[in-house]
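Omission of a single protein chain aside, the complex is shown with its protein chains in their original locations.
And then chain A:
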Amino acid sequence: MGQLSLKNVVKTFGDFEVVKGVSLDVHEGEFMVFVGPSGCGKSTLLRMIAGLEHTTDGDIVIDGKRVNDLAPVKRGIAMVFQSYALYPHMSVYENIAFPLRVERAPEDEIRKKVEAAAAILHLESRLKQKPGNLSGGQRQRVAIGRAIVREPEIFLFDEPLSNLDAALRADMRLELTRLHKQLGATMVYVTHDQVEAMTMADRIVVLNGGYIAQVGAPLELYHKPQNTFVAGFIGNPRMNFMPVKCVAVSDTGAEIDFNGQKLTIAVDVPADQRTALIGTKVTLGIRPEHIAIGPGDAVMTIRPTVIEHLGQQTLGYAALPDREENFCFVLTGTQIIKDDQDIQVSFSAADCHLFDVDGNAFERSVELSAMTVPAQT
């Protein structure tokens, strides 16, 4: 078991509403990632699930039972903190054993469970040391050990890797994915790092300003973002947005006028909106990695102000007339281009996203299964 449901959950601090009605189902054994910019309410949401914050309104349901007023330990939940929160005066062994000591478990059971947890996390040789003598990655593993020793059904992680350096973070990412497979428990993971979200999650919840912007599998969010927020948040560098005019709508998609070029974007426009859409402004979205040098469906001439050569990629940024945001493009390999010189770039209509005036996407007519990894059965 380990099924978690949020039903219209609201959290206010004084007059300030942080979480504004979130409903969500997390399936048993799922790796769910909450992602969003800072201040979007993702950590507050996690702390409410944990039982550290009071829920202002709505229900938190675990395995069919409303747990709003239960203490964390009665919810069958364990949490790993961003700051590790290890007990500095206790050895690694005692740190991991702490939840069992609270339960007054017998000594030999404690030893068995702590050693099992230490074996999973490769901490066997560190059991006698104090947290102060450990590296960041080891401390994080001790914090995880303290969580798994109680065998909870649901694990909560509050930005657990944000204090580690880049190389260690990549290692720990693999470690956590492995741990999820090994334990098969439900995991809810909060991060602001979209790489962590994309690589580890079964499903991602993108939060924006206290609301859920979109819930879906990582590649679904990438290929079919439901709004400009998700489109801009998932993917790095950000998607480019350009205002265009819609000139015609048909079953095959919407025809737009992009700098005098007519493009047909394969999107689903509901039949009742079609006539109203013609002649209005819409937003065209194109990801930087879908832009190429030379001719294509839509061609534009730009003058990049900055070029970044990364070896495996070449990034360029160009100012567009009347736009505050830079137009960004990513080319594979090392491209011999220079800044402050006009170049011709293009993109294909099939890679485009289309959003209405309110920023909501028209669903792209692409077969998602062709672009995503088949779901495991």
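Here is the rule we go by: a contact is a pair of C-beta atoms (placed from the backbone, for glycine too) under 8 Å apart; a residue touches a chain by one contact, two chains touch by 3 or more; residues count from 1.
Rule of thumb we're sticking to: contacts and distances are computed from a predicted model.
Colleague: Name the chain not shown, per its UniProt record: "Transglutaminase", "Multiple sugar transport system permease protein", "Fe-S cluster assembly protein SufD" or "Ion-translocating oxidoreductase complex subunit C"?
Modeller: "Multiple sugar transport system permease protein"
Colleague: Which one touches the absent chain: A:G2, A:G41, A:G58 or A:P99?
Modeller: Only one listed residue reaches the unshown chain, and that is A:P99.
Colleague: Check the options A:G14, A:P106 or A:G132 and report the residue that touches the missing chain.
Modeller: A:G132
Colleague: Considering the whole complex, which of A:K11, A:K42, A:K113 or A:R150 touches the chain not shown?
Modeller: A:R150
Colleague: Return the single residue from A:V10, A:A85, A:A170 or A:I302 that touches the missing chain.
Modeller: A:A85
Colleague: Where does chain A touch the missing chain, residue by residue?
Modeller: Residues of chain A in touch with the missing chain: 50-52, 71-73, 77-79, 81, 83-89, 98-99, 101-103, 130-134, 136, 139, 146, 150, 163.
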